[in-house]
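With one protein chain removed, the remaining protein chains of the complex are shown where they sit.
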Amino acid sequence: MSEAVYPESEVFHTEDMTISVGPQHPSTHGVLRFVVRTDGEVISEALPDVGYLHRSIEKIGEKCTYHGYVPYTDRADYLAAMFANQGFCMAAEKLGATEVTRRGEFCRVIACELNRIASHLISVGTFGQDIGAITPFLHALRERETINDLMEEICGARLTYNYIRIGGVGYDITPQTCDKILVFLDHFDPIIDEYNRLLSYNKIYIERLANVAAITKEDALQYNLVGPNLRASGVKWDIRRDIPYSVYPELEFEVPVGHGEKGTLGDCYDRYWVRIQELQESSKILRQCLKMMPKGPAISKVPRKFKPPAGEVYVRVEAPRGDMGYYVVSDGTEYAYRVRIRTGSFTAMAIIDKLSRGIMVADLIALIASLDVDAPEIDR
Amino acid sequence: MKQFVDSLIQQGYFSGVPTQIVYAIAMIVAALVVLSVFVAPLAGVTSWLERRVWARMQSRVGPNRVGPQGVLQWLADGIKNLLKEDLIPSAADKLLFPLAPYIVFIGFLCTFVVIPFGGHLIVADLNIGILYLLAVTSIVVVGILMAGWSSNNKWSLLGGMRSAAQIVSYEIPAGLAVLTIIFVAGTMSTQGIIKNQGWAPWDWYLFYNPFTFIAFFLYFTAALAEGNRTPFDIPEAESELVAGYVTEYSGMRFLFFFFAEWGNLYVIGAVATVLFLGGWQVPAVGGGFIEGALQFMVFFVKAYLWVFVAMWVRATLPRVRVDQLMALCWKYMVPLSFLCVIGTAAWMVVFPHGSRWASFAMFGLGVLILVLFVRRLQYQIRNAKPELYLRPYI
Partner (left out) sequence: MQAQEIYNKIEKQFPGKVGLFRGDVFDPHLNVDAGAIVDVCRYLRDDAETAFEVLSDLTAIDWTKKDDEKIQVVYHLFSYAKRHQIVLKVDLPREAPRIATVEGIWKAANWFEREVFDLFGVDFAGHSDLRRIMLPEDWVGHPLRKDYVEQEEYDGISTQRAPLVDKLLK
């Protein structure tokens, strides 16, 4: 670096600093680690290091029966366990040609969309917290607490639900619970405006997020970003709309995409804003579902010994962190031969290495928060 | 204070003792009294109040177990931290690491020398009061930098560097904002500045002219930045730098930093009150104890109002990035504060004795801003939703 004319000792000597961010760092949601090389505050390289939460859920899948594996899928992404349940059950149903009852499908959608709201609330709240605003986080958790109560009423669990089973759902949603969900939605819709007034339109917040770590559409496709991160980059793609499953084709909802609301397309603010809009869409879906709920059994007759014929299937579900893919290979026995869970956070993590070059330490935190990565989902 | 000791000496209480030693002992006693009677409970109660105010704003409860409404929580925390092991990392600088909290604490504590509590209640009415205040608050940055460097931790170092850059930068707008008031008042003594103002709001320097009005907001913002408060809390930004310069500290040493921070909140409010808000000025009620008590109350309420505002700001705003922080200071606040200085100087040439009408007009503007703010607040409160309780498990 130094000029040849000066002797080494007289040149003002600078050195890069290598910092280990995590695994116990306040803003690495869960346990992640980044080895960051910085020039002062400016990052020249950030290498993600994952695997601290690896629980070999895929290997467990080979040792469990299909029914027995459903509770394990919860742990793949404990912030949105319902979707992990649904993905696996859909894969098993497709393999085993099992019908799902119509009421079961509605119960699934209701539970899933409630879970999506809960997951996005965490995402939005922790985003604010990482930027330094602590109040929105607690307000978001307060609402999530109500959803947890509702979930407890629906399926008896607050975090890892094990609600969606092969052929339907474990327990029917009672009319009383439906009423409560409606009460909650009436309460929740104005709260989104409150978040906007408190956080989204805050000048400092916008300054911190706009134009930071913008992901172009090409990069998003190259790195296989999914879900809200992909939509924020301007790709209008939602599995619920484009590869419809369950009863989503009958429901009306918008697919929010990023427009470069306050800065460039695909920046942190767009990713945040897409999530806020999805809260509204989920609420809309829930209201429709509650109206359309048909009568009937919640689960169809599924043999206890569930033995799908040999074959393989790849099923996609639109989870809060994007396209959750279940690749299940059956060899005709009670046990799956291979279960592969492909999650949104895993690919989202891979892009951090590229985006982190040249941004500041504070921006790295914003970037991690905006991608809404979730350690259990990365490591599985 | 000095008069009081002088009178004691003249009455022959300390015959045979050199007067210098009497003064020194008197100063130490005064410092201890201020520290134990006022500063320690103040910082402690501020810490409790901050947690309660935050909790209220974040729709949770906050500490409410120790004493009525948890008001003694700070004592419990203090005892807990005293009992903790005093950890010094093996790679830390053995001399500077333990020393840093006390430097920070001294820098904060020395400000109480010139901060008045009432018309006659002041430790020392220095004729360079405000200058002294700016000087001793700068000691804090030395302590923070020492803490950051001696911890031998990269997060601490980053925090210390950020803090140094931030405090040094924001000294300038703060100092210039203070300078406008020194212009107008013609004195640097804190009591002198207060005496030049009146009890009525339009007699305050806040409304003296448009430039002092701006200077007030400049001062308050810069003071928040100097005190490492949100939205300028980047040196200890817990989501970025773990805990900044206090990362390696534990127990009582850790507490000293926060002692200084919470106490500093009051200092910010008190200085703003001295300079802009008429200090302890009250309508004449005939002197004596009642007036003294009233003066103390008025000053305390005015100062504490800004402590509350700082808490409120902290609960509401996100944190700025380090480059935005510097840009805000050097691009906007420094030029604006120079404008205030020059504007006030020009104003004093045009209106050597001040303009009564300008004061009334500025007061009107201030009231208007306050009314708009309160209405905005009412709107927010009307639209805020309380927690929904659905009575689970029917």
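Per-chain residue numbering starts at 1, and chain names A and B are given in the order in which the chains are listed.
The working rule: contacts are C-beta pairs under 8 Å (C-beta built on N, C-alpha and C of every residue); 3 or more make two chains touch, one makes a residue touch a chain.
Keep in mind that what you see is a predicted model, and the values were worked out from it rather than measured.
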{"item": "Among shown chains, those touching the left-out chain", "value": "A"}
{"item": "Contacting the left-out chain in the complete assembly, out of A:Phe34, A:Phe88 or A:Tyr223", "value": "A:Tyr223"}
{"item": "Touch with the omitted chain, as defined above, among A:His54, A:His259, A:Lys301 or A:Arg357", "value": "A:His54"}
{"item": "Of A:Gly22, A:Gly325 or A:Pro376, the residue in touch with the unshown chain", "value": "A:Gly325"}
{"item": "Residue ranges of chain A at the interface with the undisplayed chain", "value": "50-51, 54, 56, 58-59, 62, 94-95, 219, 221-224, 235, 237, 242-243, 311-314, 316, 323, 325, 327, 329, 337-338, 340, 342, 346-347, 349-351, 354, 379"}
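The rule is short, and it goes like this: only the chains that are shown with their structure count from here on.
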{"item": "Rounded Å distance, chain A centre to chain B centre (Cα mean)", "value": "43"}
{"item": "Contact footprint of chain A on chain B as seen in their complex", "value": "54, 57-60, 154-155, 158, 161-162, 230-231, 233-234, 237-242, 315-324, 380, 383-385, 387-390, 392-394"}
{"item": "In the complex, chain A residues that touch chain B", "value": "17, 19, 25-27, 40-41, 128-135, 138-139, 142-143, 146, 149-150, 152-153, 176, 180, 183-184, 187, 190-191, 193-194, 197-199, 202, 204-205, 207-208, 360-363, 365"}
